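To keep things clear, I will list the structure first and then write my remarks on it.
The complex appears here without one of its protein chains, the remainder shown in place.
Coming up: chain A.
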Amino acid sequence: PPCGPVENKKVLYGRQPYPDNYVDRRFLAELRRNVGVQQLRYWSVAREAGLVGQQVSCVAVFVALWSSLDGGALPPAALLWGGLLAALLGYGLHGALGGGTGGRTRWADLQSAAIFLAFTFGFSPVLKTLTESVSTDTVYAMSALMLLAHLLFFPYARPSPPGSLSLNAALFGSVCLASRLPGALHAFAMLTWALLLFALWPCLLQRLRDRAPRAFPWAAALVSLAGVGGLSGLWPGGSVLLLLTLLALTLACPLLLVRLQRHKDNIHGPWDEAEIREDLSRFLD
């Protein structure tokens, strides 16, 4: 018989006068709330949200370019030269920012560029006649779907190694759109710009974000302005819509996030799953 109240040591391997599921006054004393929740600051969140807005306006820029090619306002040769120039500029900026070449030599880069250009040029007559028999509505719907998929699956956390699905979806959508253009050269120009915008620009952006964090918001803002401006030539209502979306994304959504942080209520305790904090790679050879 116990003499006096014996404290319940919470062990199951020793005999105790309490049943196994007994709880005493110390119940929930080890409860912790909101451990490890960061306090978000408004302006840093707004900066990160700029990436999302930037990507949306990228797509808008692409569509604007396409419509101007389609309408004949822009000659394809001019677009091609512009693209070449932009590529060279971007490549120079990428090198100037430093941060290593990632193991690729200049020769490998030149090879890749040559492969892209050769393939695209070689296939552009085929690509032009690809969707001849498909109705216009279907083509537009497919492209819209694909570009939406691109936006949804884009790796916003780390854009540099491009996510397969997002890049492929964007390229598929651009091929669909490019096949609607009047000539083979138009299609070639369109595809080159698609590559620049969807494949190479995120790499540069990532480099910018890492090495020159102060210049990053300005680049994002530039792209957004270009998007809004380009769209205004095509469809003024659309450009207003885009502007509103951008403002909502960049200004309103972070505000919402910060406000809602206050209501965060996570419960932690010894009942959680164990997390391994140690770096186990030292056990691997």
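Assume a contact is a pair of C-beta atoms (placed from the backbone, for glycine too) under 8 Å apart; a residue touches a chain by one contact, two chains touch by 3 or more; residues count from 1.
Definition applied: contacts and distances are computed from a predicted model.
J.: For the chain not present in this complex, what protein name does its UniProt entry give, out of "Radical S-adenosyl methionine domain-containing protein", "Protein YIPF", "Globin domain-containing protein" or "Phosphatidylinositol N-acetylglucosaminyltransferase subunit Q"?
T.: Of "Radical S-adenosyl methionine domain-containing protein", "Protein YIPF", "Globin domain-containing protein" or "Phosphatidylinositol N-acetylglucosaminyltransferase subunit Q", the absent chain's UniProt record names it "Phosphatidylinositol N-acetylglucosaminyltransferase subunit Q".
J.: Which of A:T120, A:Q206, A:S224 or A:S239 touches the chain that is not shown?
T.: Once the missing chain is taken into account, the touching residue is A:T120.
J.: I'm checking contacts with the chain that's been left out. Which of A:G98, A:P161 or A:G233 qualifies?
T.: A:P161
J.: Among A:V52, A:L80, A:L97 or A:L130, which residue is in contact with the omitted chain in the full complex?
T.: A:L130
J.: List the chain A residues touching the unshown chain?
T.: Answer for chain A: residues 112, 115-116, 119-120, 123, 126-127, 129-134, 161-165, 167-168, 171-172, 175-176, 195, 199 touch the chain left out.
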